[in-house]
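Reviewing the structure listed below.
Every protein chain but one is kept in place in this view of the complex.
On to chain A.
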């Protein structure tokens, strides 16, 4: 963008400045408007699952409801507990929101990239990790036992979930050979824009694992433990009201949005889809944006469905799920990703190997024979691992016997 501005005759420093301001504004506005739409979308769709209408009074189909909510929260009293650590209490929502907004810097909107970092994946993970600081600050600074419990839970949860989440990305990085989100999206553009990683066995398992871990990261049901309203009221947010509470809320939904965007980018091909390359130019870019948003909101709909259905896990069950279920599967997935890369790309990735063993029969990336072998091999590894771990976790699903014996009922048995 800066280049285009320089060509228009702006001084180079000015064009960089203007471009940055435009980008920052777009990121901030895009994130917040996305979050507003998200709250409406969640409430409305969850209402239909529960046989009710949901917000439908403010604006067409209730679309302006988030704005009225925003006005409501902004005009509410902003109360700080007397014994709270005032500075920490004030800073906690800022840290939370700041961490979330940072991650929006690298998220591609279709094929439009605000910033193309060469380690964007790492950057996203790092900003996600900052959340735990905000939570702990809120939990500790509020001087409230429920808030403290919530903050502790949040930190414990994030620490356990970062590991499977980060490691679930490794297969994607291996398959692409880069940590840049742009490269990852480009790598999924084979087969007329449908070469998404989710269609390979490695990507499918990786997608499931990453998305599950991300639910915990975004504090969504069944992992909404840090803010479990039925247990610890609102967790670390208990002592927040007015705009500060709204900022927490904003940050939560924006990070959920970010999670959906990242998942769509990593596994569902980002803005790739049939017709994007054919159109090209601005039209292609818009189409890619539409594809990208559709994928992301479909992912968010899955989150909503989960929220409307299942209860939440207990905090210890969550830990054991992360360490005993997700982590082994993630490790196996990295193994099969390595096989995948070795079979498909060893000539490209490791020239040394080609030197030693000679080039594979054909160096073509879409060699169907090699692709078939890779798919079968990774499918076997992954399916075997999933089956094994399902058996090992010993779920013992048989129901309780409940006798309905009429004779028993004649008195105390």
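Keep in mind that, in the parts below, contacts are C-beta pairs under 8 Å (C-beta built on N, C-alpha and C of every residue); 3 or more make two chains touch, one makes a residue touch a chain; residues count from 1.
Everything that follows uses one rule, which is that contacts and distances are computed from a predicted model.
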By UniProt, of "Inner membrane amino-acid ABC transporter permease protein YhdY", "thiazole synthase", "NADH-quinone oxidoreductase subunit D" or "ATP-binding protein", the chain left out is "NADH-quinone oxidoreductase subunit D"
Touch with the missing chain holds, among A:11, A:49 or A:74, for A:49
The one of A:85, A:186, A:231 or A:277 in touch with the missing chain is A:231
Touching the hidden chain, out of A:5, A:135 or A:313, is A:313
On chain A, residues whose C-beta touches the chain left out of the figure
46, 49-52, 145-146, 149, 153, 221-222, 224-225, 228-233, 307-317, 395, 397, 399-406, 408-413
